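Handing you a structure now.
The complex appears here without one of its protein chains, the remainder shown in place.
Moving on to subunit A:
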Amino acid sequence: MNLQEFKDKLFQLGEEHGFTDMELYYEREEKFVCELFKGEIDSYDTSEVFGTSFRGLYKGKMGYAFTEKLDEESLSYLIENAKENSKFIEDEVQEEIFAGSEKYGEGNFYSADLAEVTIPEKINLLKEIEKHIYSYDERVTGTDYFMLSSGETEKAILNSKGLNLSEKVNHVGIYVSVIVKQGDQVKNGVYSKFTRDFSILNPKEIAKHAVEEALSQLYAQSAESKNYPVLLRNDAASALLQTFIPVFSAEITQKGQSALKGKTGESIAVPLLTIIDDPFLEEGLLSSNFDSEGAATVRKDIVKDGRLVTLMHNRKTAQKDGVESTGNAYKASYKGALTVAPTNLHVVPSDQSYDALVSSISEGIIITELSGLHSGANTVSGDFSIAANGYYVKDGKVQNAVNQMTIAGNFYELLNNIEAIGSDLEFSMGFMAIGYIGSPSLLIRELAVTVE
C-alpha cells in the first residue's frame, strides 16, 4: 500500500472508531555507513527504511501507535492500539492536533551537491584519511573505530486539520578513533565531524587531529587529587552541556526534575554566558523549519547574559505554563511520544582563543574527554562525578597528560563559576544524545579532580 492510500484508509477507519482529530507522521531514511580497517572495507551498510506513527484524539484524549509495515493488519493494529492507549492517559492538559503556524522559516537543509557524492568517492575519502593516519606517526598501530556515515531523511506531517508539511535533510559525518602505542602504553584519540559540505572534509587535517589527540595522551602521569581551575575544552564542554540540557526543558521542570523551575527571567549563570537554540543554523545537524508537532521553529536565546530567558516548550508544556510554544516539540523518531528537545543549541563564543585561555592558568587541568556521562551525572540534583582525560597545566603551559581522572561538581554551580569563554565553538553528537549541542572551551573557577 502506498502512503496516501494508507493515510486515507487509516483516517477513515479512525473516524469509524470515534477518533475526532488524527495525524500521520512519516519518516523515510536512506543511509550509508562504511568502516575501513587497514585498507579493507570492514563494514558497509546501506539502508532504506520508513515508518509511520498515528496520533489521534479519542474522547478528548490522545492515543499513539506506530508501524513500519503499511498493510491491512497495520491499519487495524494502529487504530485499536491508539484507542486502547488513549484510555489511560490522565494528564489534565491534553495534546492536540495542530492546524499549523501562520508562517514557517524557509531554510534549506538539503545539499544537492552532497546528494551527488557517490559511494566510491566516500570510500576514497576514508582511504585517504587512513593513509594520512598511518603515515603521520610510526606509533600509530591502528584504528578501533573509523567510519563514514551519510544519510538523507524525509519527514512529513499530515493531519485531519489540513496540515501537510514535509522536509528533506541530508548530512555526512566522519568518526575516527586512532590507537597509538609507545612501549606498553596504549592510548586512543578521537575526532569527528558532521557537515553538509563534503568538500570541507580534509583527509590530512582529519588524520592530524585524531593522531595528535592520541599522541597527546601518552606519558600520562599522576597529579595531586584536589580542587583545580578546570578548562573544559570545547568538545568536553559541549558533552557536559549535552548531558544537562534536559534541565532547560519545560517538560522536565513541570515534572519537578530541574532546579530551573520558576527561574525564568532570573539570573542563573555568570553574565558572560549566552545560550542560543538555533533551528536555522546552516551547518546544524538538527536544522528544521517545523518541529515534530508541526509548529514553526524559532531562533531564540535560552540564556542571555546569564539570565534565563525561556525554557524550551512544545504546545502542551506551553499551555501548562501559560506561554507560547518555542517550537521545540520533538520525537526521537516516529516511534516516540511527543516530548521537548533543543535543535542546534550552543553557548555563544567570545573572542578569547583556546591558547589564550590555557596561558591564563597558573595551575590547573584541561579536560579533553569525558566518559560515562549517561551514568555519572545526576540531572535532577545537578551533581556530577565523571571520568575524564586531559592535561596538567602549570604557568600557562601544558605540562603532561594526566592518568584517568574524575571531575566532580554541580552543573547549576558551574554555570555561576564560568570565568572565561573561548572563541572555539564546536558541536558534538553525544552518546544517546538529544539535540545538536555546541560550546566553545569554558574555564571553570574550580572543580574537584581525583586522579587514578
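By our rule, a residue touches a chain if its C-beta (ideal position, glycine included) is under 8 Å from a C-beta of that chain, and two chains touch if they have at least 3 such contacts; residues count from 1.
In this text, contacts and distances are computed from a predicted model.
Peer 1: If you look up the hidden chain in UniProt, what protein name do you find among "Peptidase C69", "Purine-binding chemotaxis protein CheW", "Dihydroorotase" or "Virulence activator alpha C-term"?
Peer 2: UniProt protein name of the non-displayed chain: "Peptidase C69".
Peer 1: From the listed residues A:Asn108, A:Thr264, A:Asn416 or A:Thr450, report the one that touches the chain absent from this view.
Peer 2: Looking across A:Asn108, A:Thr264, A:Asn416 or A:Thr450, the contact with the absent chain belongs to A:Thr450.
Peer 1: Of the residues listed, A:Gly162, A:Gly183 or A:Gly256, which one is in contact with the missing chain?
Peer 2: Of these options, the touching residue for the absent chain is A:Gly256.
Peer 1: Which subunit A residues would touch the chain omitted from the figure, given the whole complex?
Peer 2: Interface with the chain not displayed, on the subunit A side: 37, 40-51, 53, 63-69, 74, 77, 81-82, 84-91, 119, 142, 144, 177, 179, 186-188, 224-227, 255-257, 259, 335-337, 371-372, 374-376, 378, 380-381, 383, 385-387, 404-410, 431-432, 448, 450-452.
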